Structures are given as C-alpha cells and as structure tokens.
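Mind having a look at this structure? Questions to follow.
All protein chains but one are shown at their positions in the complex.
Each chain gets a letter, A, B and C, in the order it is written, and its residues are counted from 1.
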Amino acid sequence: MIIVLRPEATKAHADELLARIESLGLRPLYMPGTERVVLGAIGDERVLERLHLESHPMVETVTHILAPYKLVSREMHPHDTIVEVGPVAIGGARFAVIAGPCSVESAEQMRKSADAVKRGGAAALRGGAYKPRTSPYSFQGLGREGLQILREVADATGLPAVTEVVEVADVELVERYADAFQCGARNMQNFRLLKALGQSRKPVVLKRGMAARVEDLLLAAEYVLAEGNPNVILCERGIQTFETATRNTLDLNAIPLIKQKSHLPVIVDPSHGTGLRELVPAMAKASAAAGADGLLLEVHHAPDQALSDGRQSLYPDQFETLMRELEPFVRAAGKTLS
Amino acid sequence: MIIVLRPEATKAHADELLARIESLGLRPLYMPGTERVVLGAIGDERVLERLHLESHPMVETVTHILAPYKLVSREMHPHDTIVEVGPVAIGGARFAVIAGPCSVESAEQMRKSADAVKRGGAAALRGGAYKPRTSPYSFQGLGREGLQILREVADATGLPAVTEVVEVADVELVERYADAFQCGARNMQNFRLLKALGQSRKPVVLKRGMAARVEDLLLAAEYVLAEGNPNVILCERGIQTFETATRNTLDLNAIPLIKQKSHLPVIVDPSHGTGLRELVPAMAKASAAAGADGLLLEVHHAPDQALSDGRQSLYPDQFETLMRELEPFVRAAGKTLS
Amino acid sequence: MIIVLRPEATKAHADELLARIESLGLRPLYMPGTERVVLGAIGDERVLERLHLESHPMVETVTHILAPYKLVSREMHPHDTIVEVGPVAIGGARFAVIAGPCSVESAEQMRKSADAVKRGGAAALRGGAYKPRTSPYSFQGLGREGLQILREVADATGLPAVTEVVEVADVELVERYADAFQCGARNMQNFRLLKALGQSRKPVVLKRGMAARVEDLLLAAEYVLAEGNPNVILCERGIQTFETATRNTLDLNAIPLIKQKSHLPVIVDPSHGTGLRELVPAMAKASAAAGADGLLLEVHHAPDQALSDGRQSLYPDQFETLMRELEPFVRAAGKTLS
Partner (left out) sequence: MIIVLRPEATKAHADELLARIESLGLRPLYMPGTERVVLGAIGDERVLERLHLESHPMVETVTHILAPYKLVSREMHPHDTIVEVGPVAIGGARFAVIAGPCSVESAEQMRKSADAVKRGGAAALRGGAYKPRTSPYSFQGLGREGLQILREVADATGLPAVTEVVEVADVELVERYADAFQCGARNMQNFRLLKALGQSRKPVVLKRGMAARVEDLLLAAEYVLAEGNPNVILCERGIQTFETATRNTLDLNAIPLIKQKSHLPVIVDPSHGTGLRELVPAMAKASAAAGADGLLLEVHHAPDQALSDGRQSLYPDQFETLMRELEPFVRAAGKTLS
C-alpha cells in the first residue's frame, strides 16, 4: 500500500500514520519527496484494510499494490483449474459449447431445441426456468416446472444441464435439478447468493456484470471460493458502453487478462455479448481464438416464436454451421471441440 | 410499435406479419417506402410483447413508441406522489435530508453520528446493517445486531430510520426495525427482492444501478408498484463511466428527466455519486437546484475511523456547514429544508 | 513515481532500475516487500518521463504521484484566474451567461436571436460559423459570411461574440471577428489547434471532449497555456455514457473537481449536456449551485426552424424565464448574474 500525503501534511502527521501502520505488525516506509511525503505499508492486506487510511484528512491517495483477490489468483494457484459439469470437463483440452434456448418455455420447445444442440455437437444444455427481466410485464419463466422439463430433456439427450438461479431460497431446488448453476450478470454482486452457491459443490457459471471490471468479477468469484466451492467458471457476456448498435460490447480483452490473473476457466456468451444473431458466429470464433475455454450460446428451435431473446438466438441450422466452421479455430487454439 | 422490414422482405412477408398483428386485436398499419417497408401496430403493449416480432427473420428493427412502464409514469398519475417515512413526507414541499454513517459499527458510533446529523437538521437517519461489499474480506455489517442499534438510536433521537435490505429472507426482519427500506444499486435488478418489497407497505428508497438507464430504474420501480406498494422513492447515486477521478459520475440530468416521466419522489446521494467528501457540498447544492426532493448523505462522527466509505463521509461540522449553506438553494427551488 | 516490480524481478533488476533513476538526477527509493519489490523516484516529472519505466519487462505498474499538468494547476497558482471576454470578466464575482443560436444561419436569424438573449440578460453572444457535423450531408455553417454576420450583430447589440474555430488555418480569420474562440469537444485533443490558439492572446473556451477525463481536459488547457496564452475558460458539456435518454451525461462533479485542481474559470453547457430543452433550466440552475462561473446556452428565435440543435435550443421566452429563475441560485452561490 502506497500512501501519498497532502502538501500540507507535517512530519508529525507522517509519524502518527507510520505508528498506526507499525502497530498492526506491518512494515512502515517513509519517503519524503520534493513536494510531498509518500508512505508505504508492506504486509498482509486484510490487516491493511483496518487502517482506513484513505479517510485520513492528511492522506491524498492510497494505492494497493497487490491483487485484492487471493483464492482465484494465479499467483496462489499457477495451474489451470478444470471444472466438471456432469461428465464434461471445462478448462482443459476441450472447448465446451453450452447451448440451448434462453428460457424453458414448454416440454416440446425444450425437446426440439435440445435435439438441435445435441445434433450440432454441444457439450451441455442450457435453459432458464427463472428469468430476470427488466420489465415486470415480460415472461418471467416457468419456475419449478421449467426445472423439471429441463432435467427430463437433459436426461433424454444425455447432456448435462446448466440453469440460472436468482435467489438464495431457490438454491437447494435448482441444485436438485441442474448439473451447474448459472449466476447471471445482474446477480454478479448479489453477495448473499454468491455465498449460498459457495456452500454447494456444484459448479457455478458466474457471468460478468454489465458494469463490472474484471477485478470485480474475480472478487465475486472469490466470494464463492472463500465459502469452499472451488468449481467456478467465469463468463464474459459483454459490458455496458455507449455503443447502441449492439446490445452489449463483448470485451474479449478480458479473456487473456483473466487467463493471466486467474486459474479459473473462462467461457464467452456471444449471444448476449452482441444481441444480434448475425454477429454471433464471428464472435464465437473470435472467442475461441482469444483463448476461451468454451461458449454459452442461445439456440432455439424457432427463434421467431421465442418468449425471450429471440433476436439473438441461432436457428438450428445456423448452430450446426457454426460448429462446423468453429472447429479449425478451436484446433488452432490448441483445443478440441468434442 | 414500429416494425421496419429488411430490404429483401416481400409483400407476402408483410401480409403474414400484418395478419399476426391483427390476430391479437391490434390495429395493423402498412407503410411501403422507396427502399423498404415499414409496418405499424397500435394498441396495448402487453399484447404486443407476445408477437416477438424482433425475432422474425424479415424484421430489421422494432421501435416501441410508448413508455414501457405504466404505474410509475406521470401519464398515468399526473400529480407528484408524496411518500411518508415515519413522520417525514418526501416528495412535497420539504427537502428531506437522510443522513448518517455508511455502516452501523457500534452503539457508540451510531449515537455520536446520529447526534451529529440531528444537530445539523437531518430529517431521517441512515445506517447499514447488511453491507454489500466488492471483496469478501471487507467488513460485511453487523446484521441483526446492527438493526437493533439503529432502532434504539433512531428512537432516542426521534428520527425515522432508513436501512438497506439485500435479500428476500431478510425483508421481514428489516421491516420490523426500519421506517424505510433501502434497495441498493447492486440490487436494483434483483427482481425477487423488488417483488418482496412490493408486498410490504413500508417505503422503499430504490437506488439506481451503476449500469442502469433511467428507463431501467423506472421499470425496477414498476416491479414494486405492480405488487401493490406505491411508496417508492427513487435515488440517483452516480453511474459507471470512464472518469476515474471520481468514484461514480453523478447524473443530475436524471432529476428533471425523472420528474418529467414519473410522479415518484427522487433524491440524490452525492456521497456515492462523487466518492470524495470535498465534492459533496457542491453536488448537494446542485441536487437541490436540479429539483431533487432530498438527499441521502454519509456523515460519520469520525470518518477516518469508519469501517466503510470513510473517504466520502462528511465530518459533523462539515455537515452542519453544508446544511446552513444548502438552505438558500432549497428555498430558491421552492422547498423548505425543515 | 512509484514503480512496482513483477514477482520474478531480482535484486539485480532493481539495482539496474535504481541506477537509471539516479543517473537522471532523481532520488531513488528501494522498498522490498513480502511478495514484490517497490521502487520510488522523486523529482521533476518531465525528467521522469524519459525513463519509460512502464515499458521495462520487470515492471508491473508505474503510478504518478503528482499532477501531470503544471501551469493550469492550483498548486502553481492558488488564486482564481479571471478571463476577460471583451468587457466581460469570467471567473470572478459575475456569473456570465453566453447565449445564442448553435449556428449563424442568416443576418435576420442572428439579429432576432441576439435581441432575445440581450433582452434576457446574457453577457455575451454565441453563434457558430464553422460547424463540425457528424454527417457530411448536414448543414456545415456559413464560414466567413457567418463570422461577418456575427460581428455586425454583436456590435449592434453591444455583446462580445464567442465562436468556434475548427482548424489551424482559420485561427487568424476567426480572431479578427471574435472576442473569444470556442474550441469544441471534438477538437479538445486537436493539439495543433490548441498550440495555434496558445499563440493568440484572445480567450479560448475549451470544451471537454466526449471521452475525456477531467485530467485530459486540464492537459489540453496546458497546451494552450504552455504556448503563452493564459486566457482559457474550461467548459463541461457532457460526456458519452450508456444513457440514451439524454444526448450526453452532464458531469457536474467536474465543476468542484476542476475548482480544486485548477485556477481556471469553468462554465457549463447544459444544452449539449442534456440535448433536450426541457432539461436545460434545471441543469442551468444546478450548474450555478455546483460552483460554475457561467453558462454556454443555445437560444434561437425559432428553434423549430433551426438548421442544427433545434431540439436543445431554448425559445426566447424560455430563456427570459430561466434567467429570472436562475438569479436566486446564482446569488446563493455568492455571485451576481449581471
């Protein structure tokens, strides 16, 4: 921690602060400059937090020099983590495509959509039973009935099932039906939900919030790991920017950045990341090339009938074409598609 | 709803879409242009949603022409709504300042801070018992004990108490101790929590999310009103932008914009909106001038000891000075400070 | 300057860097920590730039501890600067309103608009002869003829004239006709233009770029001052964010922030800052309350006929009403309106 003092700070102010730093067992440093004094504090960050130096009237800025996350950091754990979603290993040599409709709408819709993604070569099936929607007048999901449909269809096709959980009270129920939880962008900083998911051992696909820095995403994952669940898959799904031609701005910079900072697997959702099905294939390929471990994709048997996100869902034949075209990019990135 | 078709759409495509529009009891419109065809659909929006026209392969864009929120809109309810927080009316002639520390840390800290805000002329007391924090290693709040301290101190000073609720399971408990709920920026789209708050009749201070458009905020409020609770106070607290000199960018444009679109009262949190106590007084005055109905302010008896947000908390004497300086601005805006 | 080394950096790397720092006449500091080494370099920043330490393979981050701007900083010049635009002093006790149409369209339009702003109590007249427009098919301004019209109308009404310059080659011509240059948001980092304006002694109204941090704005002003022209008036006009309900997000945080960092006067353009004339009055008042030294306002004698920015231009009677309502806010802020 680097503490820059205000110009008017005296030697006595510096001494008082250095004494506070030392009193916590940290190593204090005194660096007087030509215009102002800089102090340092070296040691365990959790202790440093208690100092609240940024609130001191003589302190101008405080800079942390170490990553604020621990368990998710690559410094702590140099090798890539592999997370098992049912029989599918995510984070290793396989590039895993999790595909399916945005929402579970009916048994028939799920069967048709699941057949399509299975035929195309998906590794896992997605489908939401609880839908966080901006408007209270939009379709909100089938709830428990949706979970049952998802499970039956997943079993019938032999694909593991990933589905969203939006509330602590639902964690137990969702865990019973799903092979992996999805924690959505709007809940990335729902810290109670993160803690509840940390008490499970089922994998968590944690989506980056629309206004979250990569560091915020890693700290959100730290909540889950700190509770004891090491099975987190990070997911880049686009951030909120001024560009209005696309629903979100897919931040693929985040892929190599996360790979550098963390050992956790990371996948990309180009459906939400673009909001336009015409852009999904290009961005799926770009994700593989950027080093992602897989994709989360919206595929619907009839997107123009979909109750949510139809505009960004692929038609079955578009999905099959994409999977075929994706293969050489995945291979060039040193992974296999199936 | 205005539907622009792709250039390749034929008359048959247009007819099919017009038939679907009409089949739902809406008024279809056909507007052929020089380069492409435009369709219209006039009628109740909730029915329009079921068409999912944006997913149709021959549809290029769909534009809604009416506000998607209903109960919160000024069109539905032309007069300003007044919300009562204990004995304090928010949204009428009084400019209400809700002040106190970020977190309840101890009985002594709350007593000292509450005395300070009471002395300065605050209308209500704030203090968080449940703290959503970016890092799992930061102070997370005192929970139930914090609620008890807040209630005792509020009763002792005669100020109503506002406190954050972060989880559906806590709503009942928080309701027992607080005069108004605060729903934080990170939970603005926690729709389950919004629905649970909609089943209470206690007021809800709903803070705008960091990546939320004003329309998203109004739709979030619509969730609460749609469940039957009309007592929502909107709160602008800064949005996420590229500017790094301040913690957030306080969007005061939102104040006159919300006043135009909605009948709900709106307050401003310049503490989070700037992140720097030196900027708080100027932005508090600007909020009053922009037409806000009050402020949410962080004041701590000793900010350099605070367990959270010390950098943006006012010292007691700064708060007193601010309240004195604020008065002519409030008066010029046609309201009274106490 | 604070230099954090990578974990793999050795003592030899640190010594090499310390020697480079010392070789430039700076004071080197060595601060070994538990996980990595931190170095410091204290002294003149312009020398520090030559080190390019951020490019060294063993350097993780470099943090500047002092403001990168010099002549514009309040540390260098503690008292407020007053800039004279013709007979009008900006930055002192007077709150100066510069008003007029976006573009000079004709002699008649300028006369009518100038009469309106004069009647309302404006201190200076604005009007653009060179218009930077997003589309090549939009009205681009009248050029030299526009400058002549502006000058004649300004002389007739007795108001000084402010007008935009978009190109080095036009500086001399614009200087002949205008009492102050306006450098627009899109040209805030047109460094050649800034240098050319720095060689004039006429005042420059420098508008913040849509993607510019406050620090970038101050560095842009530094270009002008470094060439010898001390007469810069900074102008906040809204930044680019994800909010689409308003044309820009007016960042009033910037007002107290700039006042803290710099001695230069700062005004606000709520017309561009909102893009909607209904929001302009509220934001004009908020600007005065936040501590601004004046406003740049679009007023047109007939906004629905305007060739540019009609949607955000005030009608003459709206301007008169605003000036009347603004007065108590200006007074509360310790200034006078005329």
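Simple rule for what comes next: a contact is a pair of C-beta atoms (placed from the backbone, for glycine too) under 8 Å apart; a residue touches a chain by one contact, two chains touch by 3 or more.
Note that this is a predicted model, so its numbers are computed, not measured.
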For review purposes, identify every residue of chain B that touches the missing chain, sorted by number.
2, 4, 7, 27, 29, 31-36, 38, 40, 42-44, 61, 63, 65-66, 75, 240-242, 244
Applying the definition given at the start, please give the residues of chain C touching the unseen chain.
45-46, 49, 52, 54-57, 68-70, 132-138, 140, 166-169, 186-187, 189-192, 209-211, 216, 219, 222-223, 226, 239-240, 303-307, 310-311, 313
In chain A, positions touching the absent partner:
211, 213-215, 239, 241-246, 249-257, 259-260, 273-274, 276, 278-279, 281-283, 285-291, 328-329, 331-333
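The working rule: only the chains that are shown with their structure count from here on.
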Taking each chain's C-alpha mean as its centre, the one farthest from chain B:
C
Between the Cα centroids of chain A and chain C the separation in whole angstrom comes to 38
Measuring centre to centre with CA averages, how many angstrom lie between chain A and chain B?
26
Whole-Å gap separating chain B and chain C, where each centre is the average of the chain's CA atoms
31
For chain A, give me the residues that contact two or more of the other chains.
240
